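Removed: one protein chain of the complex. Kept in place: all other protein chains.
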Amino acid sequence: MAISPERFRKAASRASSGLILLGALLSVYLLQLKWSGPDFHTRLEWFSIEGLPRLTAGILLDDSAALMLVVVNIISFLVHTYSTAYMHDDPGYRRYFSFLGLFTFSMLGIVLADNLLVVFIFWELVGLSSYLLISHWYDKESAAKAAKKAFVVNRIGDVGFLTGLAVLWIQFKTFDLEALEALMANSSIQNGQWTSFLGYSLNADWLTIAGIGLFLGAMGKSAQFPLQVWLPDAMEGPTPVSALIHAATMVAAGVFLMARVFVLLDINALTFMAAIGAVTAFMGAVAALAQHDIKKVLAYSTISQLGYMLMGIGVGAYDAALFHLFTHAFFKACLFLAAGAVIYALHEYAHKTNAHFDAQDMRNMGGLRKRMPFTFFAYLVSTLALIGIPFFSGFLSKDAILSGAYAWADVMSQEALSWHYIIPDLGFFTVVLTAIYMFRQLFLVFFGKLRIASQDQQAGLQAVKEVPPVMRGVLVVLGVMSFGIIWSVNPFDQSYSWFLGTIEVPTIVSPGFVVDWQPRLIELSLRNHLEVMAISMAMIVAGGVVAWYLYRPGSKYERTYYKRPATMNKLQALSYNNWYLNDFFNVLVKKPVTAVAQGLTRVEKQVIDRAINAFAVINVIIAHAISWIDRAVVDGFVNFSVFFAGRVGVMTKSLQGGKIQSYILIAIMGMVLMILWIIW
Amino acid sequence: MLNDYLLSTLIFLPLTAAVIIALLPQPAKQFYKYIALFVCFVQLILAGVIYFGFNHNLQGVREIESFQYTEFTPWINFELASLGKLSANYFVGVDGLSVTMVLLSVVVLLIGVVSSWNITEKAKGYFSLYLVLNAAIIGCFVALDFLLFYLFFEFMLLPMYFLIGLWGGPRRDYASIKFFLYTLLGSVLILIVMIMLYLSVVDPAATAVELNLASNIENVSPDIVQQVQDMLLARQVPVENLVHTFNMVYMTDPGNYIPNSVMDVQVVRELLGQPARLLAFLLLFIGFAIKIPVVPVHTWLPDAHVEAPTPISVVLAGVLLKVGAYGLIRTGYLIIPDGAIHYAWWIGLFGVISIIYGAMCALASRDLKKLIAYSSVSHMGFVLLGLASLTSEGVSGAIYQMVSHGIISAALFLIAGVVYDRSHNRIIENYSGLASKMPKYSIFVIIFFFASMGLPGFSGFIAEVFVLLGSFSSSVVNGLIPRWMTILAATGLILSASYYLWTIQRMFFGQFFTKGPVEANSLTDINRREYLMFIPLFVLALLLGIFPGLILDLINQSVSLFVETVNNHEFKIPHNN
Amino acid sequence: MEEGLHHKLTGINSSLPYFLPEVILVGGIILIVFVGLFNIGKKELLMRVLAAVMLALVLYFDIRQWLHEDNVRQLFLDMVTLDRAAILWKILFGTGGLFTVLMGFKYRGWYDKSGEYYALMLSVVFGAHLVAMASNLLMIFIGIEVISISSYILTTFSFNKNSTEAGLKYLLFGAAASGVMIFGMSWLYAFTGSLAFTEQSFLEMLMKADALPLIIASLFVTAGLLFKISAAPMHIWAPDVYTSAPTPVVAFFSIVPKLAGFAILVRWMLVIKLFGFSPVDWAAVLAVVAMLTIAIGNFSALWQNNAKRMLAYSSIAHSGFLLIGLVAFSELAIQSLLFYAAIYILMNVAAFIYVSYLEREYNIINIKDYKGFVRTSPLIATVLVVIMISLTGLPPTAGFTAKLLIFSALWDGYAATDHTMMLYLLIFGLLNAVVSLFYYLKIPYFMIFKEGAHEGKAKKLYTIENFLGFFMVLALLILFFKPDGLMRMINSVSFAF
């Protein structure tokens, strides 16, 4: 793509879309082949280091990977198609598509890799393409900064990932997932020592550290607390990118990774993950409440949903989490692309009316429902899916997670009241918040009047036009995927879902795991399904009511929204600023690092030289005589060792006073001293 | 026939060319660079011959007969009065540890010539000095005789001194003298150890000849060597028949040490209250650490880099720093493995400190070149950490990192050179939004910056990952490096991402403008010659990132023997509690 | 009585054939002084050729002795001992003398004094020959005084204010030093009743002597010898003399009298150490002296602006390095000392040749004046760089080999005796090699890095002394790559320990 000449830009982008479509079709075919069949695994020898098992790289295709393949390919294809329209005037068009291609390639790499090292490689490449795509409009300072932030924050997670890899490596000397599973099953914990089949032994805590380390990688990529700060900023990238990378696929890679290594985790790591997931889900939802940027709301919502998924994995609801990953991929992509359509339309509008306003700020929107029906319906459908209304996909998957979480709390607390219940409770509470912020957005964007037009009287709502057919088509496809019926015959019960029916929860093999933990979870989650559904329905209704009350067209909020400052009170500020995490990072990490870095430079410059000077000061007797020579020293001999050497030199040559008798005296004194020294 | 003299050709070709350039009359000025280019190109071809003819299964390291392309010519032989004889030989050869370094140097030196294309001022001196430097570098990597190694090691200093001092930036005087003094200090420390070693080690083959056990050196069988060693241990060899040797391979064999000599392996001699061998290792370590450079003794590097002309920075970072690490491997680790094990913790610590400290300083640098220079400090820290771990992964990673850093840092300094050539200014704040003004250049910058921060797909990733894995598993395998060091070192990855990305953000992204003395119009995109330098480096970095086997296959056997040798050394470990 | 006299006369008579080089020297001195009386054209050249021929003859006979004499010979009633070590030293003196004579004497005064100049040169060489062979305290005294008195006069041969002042200082200091020395000798005579210091009885008597007087006496004598090698604390005369004397004389001073001092010190140390029974720990004393000398030489040289004065201090530092051989004092050490001495002659003379060439042709006196000289003559610049590297002791020059050997010897001495002083000296000496780089590098630094006024063609490049210097530099390089020959020559000298 990058090397294709400018005039073929359209053709080239179509070709790449076509290729991805081909990929998508192939992946569907693969899914067909693979579905319920045995796992497909090939290995190629990659390279070797003497004395160690050979490093291999290969493809491991199991059900989840095959599904993920389809999701990635389809959404990527749709986004490619969408982008041909959305980006079509952009000067960086070719660059954009080549990076998009790079991204799709690396994402597929993550999905297919059979080897954690290879996963890590593609993991980084995905990060790179994310970096490049966020900074697509690199001349925007904020975009450049956001890209940097995304990469650096991800790096923090990567260090954890690497640590996890390193622990697995020293125990098992391999990164191959299947081999790891087998070896992990063969390792044992005795007296707090974790001994592997190969005979290496570590403190049992390292098993947890390995799990948490890998999870740290996922935290970075999937924007989990406290590393979620980069995702909202990443919205500086083009909207299709946000849809593909920062909503549907890349950020889900963390969840996917956790699913891949699920069997290797121990109970502490899982618990940690569940807690982090729940907290993130809650925090993301809160942060989404007070945003004004249409994409930021969605970004925080993504964070929140990713929190759900990781919580799902953490509570052992592996299948539910993956299920939510897939459903979420579609409806969130749909939401983003619809938001992109809105932005696109407003851009066109601004262009037409020569108005200057922020096309992403919801304060400028309103009433778009009438002019953009397609977009509105796509938005509506996927919003409903996100909130978890029955008949929509999100309902199925989210309820699966929640019931899993509830069952988990039961199991963990052994039916007694313990802190474990906070986790499903946070999950339920998030449902309320989700309903509130999504309805808020829906009302503010699509209902009421176009607020920017009320200020700019010349051209009203009429000037807003629906987006081109290509984009509309994409929205339709994605919108359809949000219906529950696609995923389950019985829209009220996810256990009827073909998805959950096929995906089996793998058995955790890490040593020290309670054997009946997983069966009990499944049993309990089947039992509490109805309660959970009831509660979450109640929550949604509550949320919907609150949202209607607060944000319905004509409400006080809606009327004053156009002129509304970013935040009105402390609580909103907390939400708007995403719990002040950025400042937290600044104060806790960035400032000290910068300070230390500058301090070290200063140390370089001053302290070392000063130390040498101080050393020289020991020669007090001669120091004064020397100072003027210091000033006279020119031409590059200004070096600290010269200070010292020079001082000695002046002392020695000052013996040379010019008076012959003092020469003799010095010689005699020298001899006398020597005699005294010998006699001593 | 060619194979017999391949390494010598590699060394003496540039020397000859340097003399030719020096003798050519002034009107032949424009040919100097072509001669230099031709010579480096021939070297590349010869190195290619070495690469493809290299037998992967021969280990070298401590087995004198499994070195390849060896050449042996007696050099200095005379009696040392009451101590026996002194023998230094012109003994060169490569094994897996050195062959990679030779390949790397040849490539980087060729790139260096290309990037010197615009040097017209005092071109004669420049190119002849460059070629002398070239010869010394190659010599360092192939020498198997300590004296020969030391000769080449010292011989690098002077050309470098002049190259920085004559063609450098405004503060070149200071930088060059600082460079010279620092490195000379280092080599003096190495000299002490060299004296200690050759007075303690005998050449069993030559001694056998002296003892009339064999007619000449070629006829000495392993049995005879064993016999000599037994006699040595039993103190049956008359003093006048001892042949003191500088042979670095013999120095790795405990059997060749004279009983009760200073470096003796059986009895721990003490110097200044310290076991002599440990002290010797320490001296070697400090000596080479200056060259690597390791943090407390690194301050010459930023100055030298900032002031050096671009091609010299390229060679300095690409190859010269590796000489330090290579020297440490070849001498410190192999000859004094007991010291290496004893000080492994400290070496690892200094590695980690270098990683973090270098990255911090890079973060605070305002000068692009200084930033890259400090990043070199940081990256060479990984080499040290990998070596300290003494695991296959770690050591392979360390050597891989040397190669990788050689390629990538060369490219980075070329990058800094591109801006400097055009605007004579390297202060990061003076630039913004170069991506719009110099798009192709920016692409290369981003590629190499990411390569340098260890992005997978590039060579640096493999290297750093294996260093980290190695140092992490060290705690289980041999218990040398604690795990927290690895985790700390891994945070260096975050820092490197921050300083590179911050630089990209400040210099290349955003609206285009320039400040200070920078002329906006002078900033033109890269030309064909610069492409010619960037593309091979890019291809190499990528190739090595995707097919690590290209290098690992060469070094595997040697590294495995190296690790085994050092870990299971038969030298008595001095315990001082 | 009669018989004794006869015996003595025949002894003297039979000694004469082995005294040929010295006889030639004396003859040469007389001849040159005689010819110098006539005022003829191109007198300097004639004198120079005459002196060179004489020295070449001396060298020839020295070398003949080297080739034919394998035994130790006591000559002139045991006043002098001719052994291979002495012959080797004599060869070095002859070579050094020849080199400096070839440098010429470029004084342009109202009256040509070259006759006296060369005659005095030869007499210094003569004194050095005597000293090298001396086996009697009287012989030491005479030899040293012959050297000294000639040197005093030579110092003034610049015929200017400074030169005369330096001559006076040199003389007063030297006179005091020799006074101290013979006072010490008189005490030794008192202990032993003999002046033949190499004899067994002398040693036995010394061992019986009281410690304190013995210490004082032997230190007094040693101090007189240290004066000749300009070692601390008896070095103070050197910088003044070296600065103001004519450059060839300085080159000469830094070689022949100094090495003569070492020649006798080696012999003297052997005696005074009393097989290790000496009350003085000579290794420690000399180590301190060596360290002081190195430090004073190096550190003072750092601040010198005058090239000659810098070289003067550098030669003091080199005395310190040579002293290391005496500190270690093993066979290896003395051989290394000889090697170092040989190399030192080469590099020092070469340095002075070019410094004096530049001084003469370009009036370059201060180091700053060297600015940009590389543009005038890259060849000379390169040669000077090599010389400076050699003086610093870096490869690929013989200066490195010399340092390597002498430090090896010191290390071996340390390993054998565990004398901590030696270790300190080793470390100190090596670190000082780094310090010395500072000032040695100054000349190349100014020559090459700095822009200067020098332009155009080199003047009078093709002179004998430039060629000589060039060959010396070549020799320095060759002796690095192949020191075997010289070393084998030195190896054939055996030292009884």
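Should a chain be cited, it is by its letter among A, B and C, assigned in written order, with residues numbered from 1 in that chain.
Going forward, a contact is a pair of C-beta atoms (placed from the backbone, for glycine too) under 8 Å apart; a residue touches a chain by one contact, two chains touch by 3 or more.
Operating definition for what follows: contacts and distances are computed from a predicted model.
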item	value
Name under which UniProt lists the unshown chain, selected from "NADH-quinone oxidoreductase subunit K", "Formate dehydrogenase subunit gamma", "Amino acid/amide ABC transporter membrane protein 2, HAAT family" or "Autoinducer 2 import system permease protein LsrD"	"NADH-quinone oxidoreductase subunit K"
Touch partners, limited to displayed chains, of the chain removed from view	A, C
Of C:L46, C:A128 or C:A176, the one touching the omitted chain in the full complex	C:A176
Option from C:M185, C:A341 or C:V374 whose C-beta touches the chain left out	C:M185
Residue among C:V49, C:V72, C:I142 or C:A416 that touches the chain left out of view	C:I142
Identified contact with the non-displayed chain, of C:E69, C:E116 or C:E165	C:E165
Touching residues (missing chain, whole complex) on chain C	137-138, 141-142, 145, 149, 152-153, 156, 161-162, 164-169, 171-172, 175-176, 179-180, 182-183, 185-187, 189-190, 193-195, 239-240, 243-244
Residues of chain A (touch criterion as defined above) contacting the omitted chain	653-654, 656-661, 664-665, 668
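The definition used in the following text is that only the chains that are shown with their structure count from here on.
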item	value
Among all chain pairs, the one with the most C-beta contacts	A-B
Intercentroid distance (Cα basis), chain C paired with chain B, Å	42
Centroid distance [mean C-alpha coordinates] between chain B and chain A, Å	39
Residue numbers of chain A (touch at least two other chains)	635-637, 641
Of all residues in chain C, the ones touching two or more other chains	438, 445
Partner chain A, residues of chain B touching it in the complex	173-174, 177-178, 181, 299, 357, 360-361, 363-365, 392-393, 396, 433, 435-436, 446, 450, 455-457, 461, 465-466, 468-469, 472-473, 475-477, 486-487, 490-491, 493-495, 497-498, 501-502, 504-505, 508-512, 547-549, 552-553, 556-557, 559-560, 563
Contacting residues of chain C [partner chain A, same complex]	168-169, 172-173, 176-177, 180, 212, 215-216, 219-220, 223, 227, 232-234, 236-237, 239-240, 279-281, 285, 288, 295-296, 298-304, 313, 435, 438, 445, 450
Contact set on chain B toward chain C in their complex	75-83, 125, 150-151, 154-155, 157-158, 162, 165-166, 172-173, 177, 180-181, 184-185, 188-189, 191-192, 195-196, 198-199, 261-262, 269, 271-272
